[in-house]
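Here the complex is missing one protein chain, while the rest keep their positions.
This part shows subunit A:
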């Protein structure tokens, strides 16, 4: 790119070009072109994710127009750091900040959090999920952000009704709130929340010890669209009946693992909301009763239904196929009674199906999968874990018809072999492929995939014992975007294979348990080149010694989590 060309392009044009670059790698390349492009990029950048807290001040100085600050990878951030950020950082960086991600920022205290929230006048979203030490004081600090619309407090274990009340009173414009795993919150808190925050659209009360009383309060929320209440084992049909007449805009409901609800409760819920779009009711019913299926018939807008672990009948699948023309996602994981015939009935009506989960539906055979492949060309995700009867015959249909397929789970499908992988390589859009326990595949099949599925980001080869260095070589040359790789117990892999892997610059998660032929040399190669490596599992890699770990400690600056016991006597946590 010459100087003159850049002179022609004005800044606003450059910005427009930049908008078309989405992946981090592309943007990185853009930044590296020249100072000018770098400046344009830094000025237009709205989102920043801090990988290492040391660079925080400099980055804040550089990116002045950020709207989203993600500190989730800096768990060491504390009140002192916040003070420094606010006093020594460039003065204006907080002005435009709308979103603050502090997930897992367990070091942060309530005073720091409050300073941070108060410093950002436009703050609209805060994510403090998995800050398990957070309690009411932190919640009170969050409540200082009066413009907040979105708060995620998943697994803030100390937050009680008091904290929730603070947020409910302080942030009355709240639209999205997740309270998952905030075990201390009870009906009282939820009740107050529903009285104070009328604008709530999305509410997640999963795993709370709330009862049907809470649902009565929730039913009064006129704007609620999404209600997630996974694992609320104290909620029963009475609560669902409250919902029948409340929440007029409800589109999505998730009652998975609510042990106390039955078909009758679901019927009342469904009959009150005929325009439901998503239903998730996994593991809460033992079987789908006839009346419930009749009710589901009326849900013409239904696009997602997940009823994992339920006994289903062909009649149900037929009803869905006939009536729910817009169904996009169907989750039948671990459902009992899913037959080829049922699937045939289902897909005959649902041509638009994109995601189908048939995990552990063991009676499914090639015939059903072939039909799915032929009738659902838009299929994006197919999960066939433990479907033993699946062979290369149906993969042929998949590879030739489902060209949009991005995710395929063939874990534990012993019928999958190299030929199947060859057929599958026709799905060039594949991003995630799980071949764990497919013991019949070898380097040849893997090479086919590697060369044809270049968008592959996640590959699971757990216990694919015939996979060796050559397969990894093919992967390294073909799937440059690979981010997650599992090669645990693929014992044929040696240091050479590791060296191939080191060419995968994007690799961030590597599981290599029990690779008894890999030594420190191999790990050193990976450590040296895979700069993004964050998670590394070295359990039972008995030949790796101190030097390998020294290398990791020295080179892998981004390593966050490493698992290494049994045979290794030292534990490093270079975070």
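We adopt the following convention: a contact is a pair of C-beta atoms (placed from the backbone, for glycine too) under 8 Å apart; a residue touches a chain by one contact, two chains touch by 3 or more; residues count from 1.
The working rule: contacts and distances are computed from a predicted model.
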From the list "Prenyltransferase alpha-alpha toroid domain-containing protein", "AP complex subunit sigma", "TAF1A polymerase" or "C2H2-type domain-containing protein", give the UniProt name belonging to the chain omitted from this structure. "C2H2-type domain-containing protein"
Residue in contact with the excluded chain [from A:169, A:202, A:260 or A:553]: A:169
Full-complex contact with the absent chain, from A:151, A:192 or A:530: A:192
Please pick, from A:140, A:269 or A:527, the residue that touches the omitted chain in the full complex. A:140
Where the missing chain touches subunit A, by residue: 132-133, 135-137, 140, 143, 157-158, 160-162, 165-166, 169-170, 183-184, 186, 188-189, 191-192, 195-196
